[in-house]
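Excluded from the complex is one protein chain; the other protein chains are retained at their positions.
Let's turn to subunit A:
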Amino acid sequence: MTAAAERVAVAAAAGTQATALDVRDLHVVLGGRLVLQGADLQVHGGDFLGLIGPNGAGKTTLLRSVLGLVPVASGTVQVAGRSSRAARAGVGYVPQRHEFAWDFPISVEDAVLSGRTRRIGLLRRARVDDYRAVRDAVDRVGLTDLRRRPVGQLSGGQRQRVLVARALALRPRVLLLDEPFTGLDMPTQELLTGLFTELAAEGVAVVMTTHDLAGALYSCTRIALLNRTVLATGTPAEVRDPDLWARAFQISPHSPLLRAIGLEVPA
């Protein structure tokens, strides 16, 4: 199957299947503190969901509990209807850029291939399909010309694209992005936003945490407001209640921030 045909098949499968990512009544305790309290989130194939909230709201914790990286106190996480470790291992994950050892002597394409290490399996070598997935992922983020360059020589924007490509090398149905735009210039943000929109259109469920509220309202197809729990979800047109935003961000309903993102703020 060609990559394009496979993407169509994935999109079709996602269409018939209800929920790509289903989080229900999630409670997470970290260091004795209740970080998430009854969070509910359903993301479907085709959604480009912006997960927004203030610092410490639990955005990263929500992503990490989906991946099984933090212990869940109660509640369930299902990926494509399954809660197994294997189902979660198929989720594409783009952590924040500082998690990666950029001084490691490795080329762009080998770094992208490392995303498939688990799938290739112990004591096995990468095969044609693995290299094809890497090639496709590198092409999609526009790093084809730089694919043999050591990652240490890349700019911040190029590094972010490496991390996205590494996640895409898994050909994931669910893609989790943790603050992908932090510290990036406008052209790179635009390129990546376009790519995420495209992926969603192909049936991938894309979840992105971000502090760029205006950008999220403009680009995402759905918004989830998070502060300890999911306060609201909906299309950008649906989540326009300034009180809700004031509650999520713990600011006054008259804050200029709300006016700046185009909400109708009472005078």
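Everything below uses one rule, namely that a contact is a pair of C-beta atoms (placed from the backbone, for glycine too) under 8 Å apart; a residue touches a chain by one contact, two chains touch by 3 or more; residues count from 1.
Criterion: contacts and distances are computed from a predicted model.
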Identity of the absent chain, which is to be given by its UniProt protein name, from "ABC-type sugar transport system ATPase subunit", "Sarcosine oxidase subunit gamma", "Anchored repeat-type ABC transporter permease subunit" or "Response regulator receiver domain-containing protein": "Anchored repeat-type ABC transporter permease subunit"
Contact with the hidden chain (one of A:His44, A:Lys59 or A:Arg88): A:Arg88
Which of A:Thr117, A:Ser155, A:Thr235 or A:Ser252 contacts the chain that the document leaves out: A:Thr117
Subunit A residues that touch the omitted chain in the full complex: 31, 64, 67-69, 85-86, 88-89, 91, 93, 95, 99-101, 104-107, 110-111, 114-115, 117-120, 122-123, 126, 150, 152-153, 166, 170
